[in-house]
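Of the protein chains in this complex, all but one are displayed in their positions.
Chain nomenclature is as follows: A and B, assigned in order of appearance, with residue numbering initiated at 1 for each chain independently.
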Amino acid sequence: MKVLGFLAVAFTGFLLVVAAEDFPAWGDAASPASTHLSPHFITDAVEETAVPNMVTAVLADYRGFDTMFETAVIFTAGMAVILILRRTRRGRDKHAPEDRTDELVHKDLITRTIVRLLVPFIQLFAIYVVMHGHHSPGGGFQGGVMLGASFILLAITFDLRTALKRIGERKNILLANAGLFIYAGIGALCLVLGLNFLDYSALISILPATDRIMAHSHGMLGIEIGVAIAVMAIMVIIFANLASRGRYDKGL
Amino acid sequence: MIWQLDLIILSLVVICAIAAITVKDLLNASIILGVYSFMMCLLWTEMGAVDVAFTEAAVGAGVSTIFCISAVFQTKRRTKD
Partner (left out) sequence: MDMILAKYNYWIYILLMMIGLYAMISKRNLVKKIIGMNIFQTAIILFYVSIGAKRNATIPILEHGHGHGDDAARTALDVAAYVNPLPHVLMLTAIVVSVATLGVALAIVLRIYRQYGTLEEDEILEQIQ
């Protein structure tokens, strides 16, 4: 079986190597990937959207649909994990893992104190990454993952119940829904105000003192906040379900 | 685009990938996967893809490693293969 697998993989690798002969040289500025649409993105992103970070401009404005469905994929993954693993009935598992409480309960005083001091700063930095994503590398996903990671840090250092007291199961699901709702809601708002779905120019009528170009920038900030909230909630949901086999009683 | 740095980090990446699927302890494999993600993040920073590197550092080397470790702790740690 392993020899057969190795032969199949070697044959696929050989086919790929033969196909890679036609690829452009690495770092070529005139390669086909850099000549059709991306010069337009590079030269016109700041003029049309007032956002210097080209990657955020393309992600949230020119390709806003992709980002919306990606947030929907994250949301679906969180719901799938809940549906597969969650158990609320009391009962023994047929094949429970061996009880490792004696090697895991040794909670250090140093780590507890430092984590208690660090978690607010991690969350503040995560909110900064979300808000400053227009001018520096960052954006909605990175900030959302860092916010989720701060709660996971709390769950690892203290107890899973301590972290779940701060942000319980019902609130998590509500936050995930709220994040996706904000994203689609801004798109629908643009539709209601007269233009296409996710066309941010329609937001001039409700935002005070902006012109067409700055409305794009504000619309992008709104959807980045929605993405960050949804990603944070889903990361905490997946970790809480994986770390306790769905019972939410005793974590790692 | 400095080719010497690229070659060194790429060879480290290949060594980490082969090690991650060869070790017999699943906890070791998860940690080596975390190292692999960190090396990928360095590679993308050197190519100029700073947003992708930021996302991989937060997601791959942070959250993905902790998912693997928490799943391994609920099941067996040794594997025969």
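One rule holds in what follows: a contact is a pair of C-beta atoms (placed from the backbone, for glycine too) under 8 Å apart; a residue touches a chain by one contact, two chains touch by 3 or more.
Values in this document were obtained by computation on a predicted structure and should not be read as measured data.
Shown chains touched by the undisplayed chain in the intact complex: A, B. Panel shows chain A; residues 1-2, 5-6, 8-10, 12-13, 16-17, 20-21, 23, 25-29, 31, 33-34, 37-39, 41-43, 45-47, 50, 52-55, 58-59, 63, 66-67, 70, 73-74, 76-78, 80-81, 84-85, 93-95, 135-137, 141, 213-214, 231, 234, 238, 241-242, 245-246 of it touch the chain omitted from the view. Although one chain is hidden here, its contacts on chain B can still be listed: residues 1, 6-7, 10, 13-14, 17-18, 20-21, 26, 29-30, 33, 36-37, 40, 43-44, 47-52, 55-56, 59-60, 63-64, 67-68, 71-72, 74-76, 79-81.
Just so it is clear, only the chains that are shown with their structure count from here on.
With centres defined as mean CA coordinates, chain B is found 19 Å away from chain A.
Across the complex, chain B is touched by residues 27, 53, 55-56, 97, 100, 137-139, 141-142, 145-146, 148-149, 152, 156, 235, 238-239, 242-243, 245, 252 of chain A.
The touching residues of chain B, counted against chain A in their complex, run 1, 50-51, 53-55, 58-59, 62-63, 66-67, 69-71, 73-76.
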